[in-house]
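With one protein chain held back, the other chains of the complex are shown just where they sit.
Let's look at chain A:
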Amino acid sequence: MSAHLLVLPIVLPLLVAGLQLLLGERRRRLVATLSVASCVALVLLAAALLMGVSGASAGDGLTAVYRIGDWPARFGIVLVADRLSVLMLLLTAVLALALLPCALDRWQQPGGPVQPMFQFLLMGLNGTFLTGDLFNLFVFFEVLLAATYGLALHRPGARRVSAGLHYIAVNLLASMLFLVGVSLIFGVTGTLNMAALAQLIPTVPDNTRALLHAGAAILGVAFLVKAAMWPLGFWLPRTYAAATSPVAAMFAIMTKVGIYVLLRLSLLLFGSGAGPASADFGDTWLLWGGMATVVVGVVGMLGARDLGKLAGYNVLISSGTLLGAIGLQHPAVTAGALAYLVISTLAIAAFFLLAGMLAPDDETEATALLEPYDPTGEALYADEDEHRATLPAPVALLGMCFLVCALVLAGLPPLSGFLAKFALLAPMLETGAGRGATALFTLVVVAGFCTVIAMCRTGIQIFWADEDWAFPPIRLGEAVSVLLLLGSCLALSVWADAPLRYLAATAEQLHAPAHYIRAVFP
C-alpha cells in the first residue's frame, strides 16, 4: 500500500471530482463533505510523504519513485517525490484546506460545478509537482489550466469574461510553445524523461546542442508566461482582480507552478552537471527578467487603485523575486527562495481573501476604488472620536488581518515574512553568490519598502480616512479562511527552525541532481 501512496494525491481528487459530478448540484451537503474529506486526506497524504522523504540525513533525502504500470523508467511515465515535490504538495494541500471554508460559504449559490473543478485543479497541481516526464507535465498543466478557466469564469459578468478571454488566449498560446519546446527536446535527445534528459544533455553532440537550447528556451518561455515574468505577465493582475476572491486566492499558487518547474528543470537539466556548454543555461535571463518583473510589480502596486490589482501586483513582485533568486543558482539562496515562496503564497492568498471581504465583489456594482489620499482634507480628522466609539468588532478583525498581511508581505519583523526575506537576502551578500546578487538584493529591499508604502496608504484610506467605505458584512467562512492562512504564517514565525532546516536540505538536494537521477534509474 505504501508503494502506491505516491499516486494517491493525483487519483484521489480525480475520483472525488468524478463522484461530485455524478452527485450533481442538488446534493450540496454531500458534495461539500466530499470536498472537505478530499482536502483533509491530501494534507495527511502530503504529511505522510514528507515523513518518507525527510527520513535520511540532510542533502541525501530519500526520493520516492512510482512507475506507472510498472514500466521501466525509460519507456513508461514515472512519478518522483523528492523534498521539493513534497513541499509543494503540502503547500497546495494546506492552501486548499484553508480556502475551503470560504469556498464552501461562497459557493452555496448555484453557478456551475465549482467543487469538481476545484478538485480537478488540485489533481492538476499535484500531478505537475509529482511527474518526472515532460509530456506528462504538459498533460497535467492542461488539466489544471482547464480547471482554472472554469474557476476564473465562475459567476461571469462582462469584466470577468473579458479578463478570462485574455487569460485563456495567452495560456493556449503558451501551451503551444510548451509543445514546440517539448518536441524540439525530444527530437534532439529521443527521450522526455527528466532524469534521462539530465543524463543525456552532457553527451549531446555540439551540432545539435543549439537546437536543444532553442527547445529549452521555448519551453522556458511557456513556464515564464505562467510565472508572469515581464513582459509575459501583463495578463495576471487583471485576471486575478476579476476572479472571485477564493479563486484568486487559489490562483496564488498558480504562478508558483511555473516557478517550481523552472527551478526543477534549470537545476536538473542545466545545473553544474550539464557540461561546460550547457551549464547555467538561461540563468542570466531569469535573473534580469526577474528583476524587471519586480520593478513592474512595484510600479503597478504603487499605482493600483483597487485592492484586487494591488494583490495582483504583489504576486508579480513575489514571482520576480523568486525568478531572480533561481537565476543566482546558489544553494543557500535557493533555500531562502523556497521559504519566501511558501510564506508569500500563504500571505498573498490571505490578501486576496481580505480584498474580497473589504470591497464588495459583485459584478453588477462598480469595484470600490481607493480615494486619492488627501492629508490636508477634513475626512481624516473629522468626527474622529465618534468614529472610534462606534468601531465594530468585524472592522477590528479586518484591520488586524490587514496589518498582519501587510507585515508579512512587506517582510517586516517580527513575522515569518521577515524570516523568509532574511533567509533569502542574507546569502546574497556572501562572496560567490554570483553576478547580479547585489543588484537583486537592493531591488528586493526597495520592493519591500515600496510594499510598506502601498499597504500603509491602502490601510489608511480604508480604515481611517474614508468614512464612507462600505464594509460588507463578513461571512463566517471567509473569516475562518483568512485566520487559517494568517495563522499558518504566524505558526511559521514561531516554529521556523524545523521548516528552515528542511528547506536547506531541499536546496542541497536540488543542487545535486545525481540523487534524482539515481532514484529514477537505480
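Worth pointing out:
Everything below uses one rule, namely that a residue touches a chain if its C-beta (ideal position, glycine included) is under 8 Å from a C-beta of that chain, and two chains touch if they have at least 3 such contacts; residues count from 1.
The criterion applied here is as follows: contacts and distances are computed from a predicted model.
Only one chain is not pictured, and the protein name UniProt records for it, out of "3-oxoacyl-[acyl-carrier-protein] synthase 2", "Diguanylate cyclase", "Maltose/maltodextrin transport system permease protein" or "Putative monovalent cation/H+ antiporter subunit C", is "Putative monovalent cation/H+ antiporter subunit C". Touching the chain that is not shown, out of A:M176, A:M400 or A:A491: A:M176 (per the contact rule at the top).
When the omitted chain is restored, the residue from A:V139, A:L200, A:A277 or A:I474 that touches it is A:V139.
Residue A:L184 is the one among A:L45, A:L122 or A:L184 that touches the chain missing from this view. Looking at chain A, the residues touching the absent chain are 135, 138-139, 142, 145-146, 149, 153, 156-158, 161-162, 164-166, 168-169, 172-173, 175-176, 179-180, 182-184, 186-187.
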